[in-house]
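Missing here is one protein chain; the remaining ones are kept as they sit in the complex.
And then chain A:
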Amino acid sequence: MKSQLLVETPTHKWIYFGRDPDKPEKIIDTNQYMLVTEHKALLMDPGGVELFAPMLANIVKHIPLEQLTHLFASHQDPDIISSLGLWDQTLPEAKLYSPWIWEGFIRHFGMSNITYEALPDEGSRLILDQAEVQFIPAHYLHASGNFHVYDPATRVLMSGDVGAALEGPNVSIFVDDFESHIKKMSFFHQRWMPSNAAKNDWIARVRKLDIEYMCPQHGRIFKGEQVGQFLDWFEQLEVGQAISNS
């Protein structure tokens, strides 16, 4: 599994994890992100059961395990958080931030130690040492209760399934050419995203944020002007395709 520093400030840094070469072939490739402050760390969308061991092995390259104090699950999907039962035995004192509507569902993955911090629909904030992140509502993109994480200091938006692309496991972690990347994203967004209204509402809110890195949970990271290009492209895309197909 690759892990690399994405961005760093004097108070905190973002680390990327993904492209695991030992990942079983038929499970979807995922990106994980970790925000590390002086004494704490927030692991975002920790991944599925199959990813637990490589994630653990890579996290301890960067921080001691006891520094990992917070987890975030953007929604309830297995590729996001089915490793929870294992994290629960690893980090019994940790807190998991996730949409309130999924608590009863996510607990099915096994959670008897970690504390569930239910995120209200309107979102909230989390302070970790000197860093403050915002949980940005992204409901119906694609899950009916869904959040993204925005860090104004580093201008990083962890965008969950928005911006996801389906491609091979050994590609670059950054988008190199936006135009050629579109074809790897179109089907995913048209088929997985259910609501044009939710999509446009999210775009309007996200346009107001200052974003340098847009980091999806699958595919590649958008940098600089690619973020605006993505928002423009996404705005004109009709989603919820399965209805017209059927």
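Convention: a residue touches a chain if its C-beta (ideal position, glycine included) is under 8 Å from a C-beta of that chain, and two chains touch if they have at least 3 such contacts; residues count from 1.
By definition in this document, contacts and distances are computed from a predicted model.
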If you had to name the missing chain as UniProt does, which of "Chemotaxis protein", "ATP synthase subunit a", "Sulfite reductase [NADPH] hemoprotein beta-component" or "Multiple sugar transport system permease protein" would it be?
"Chemotaxis protein"
Hidden-chain contact residue, picked from the options A:5, A:57 or A:242:
A:57
In the full complex, which of A:110, A:123, A:152 or A:228 touches the chain missing from this view?
A:110
Among A:65, A:127, A:197 or A:242, the residue in touch with the chain that has been omitted
A:65
Contact footprint on chain A, counting only the chain that is left out:
49, 52-54, 56-58, 60-66, 85-86, 89-91, 110
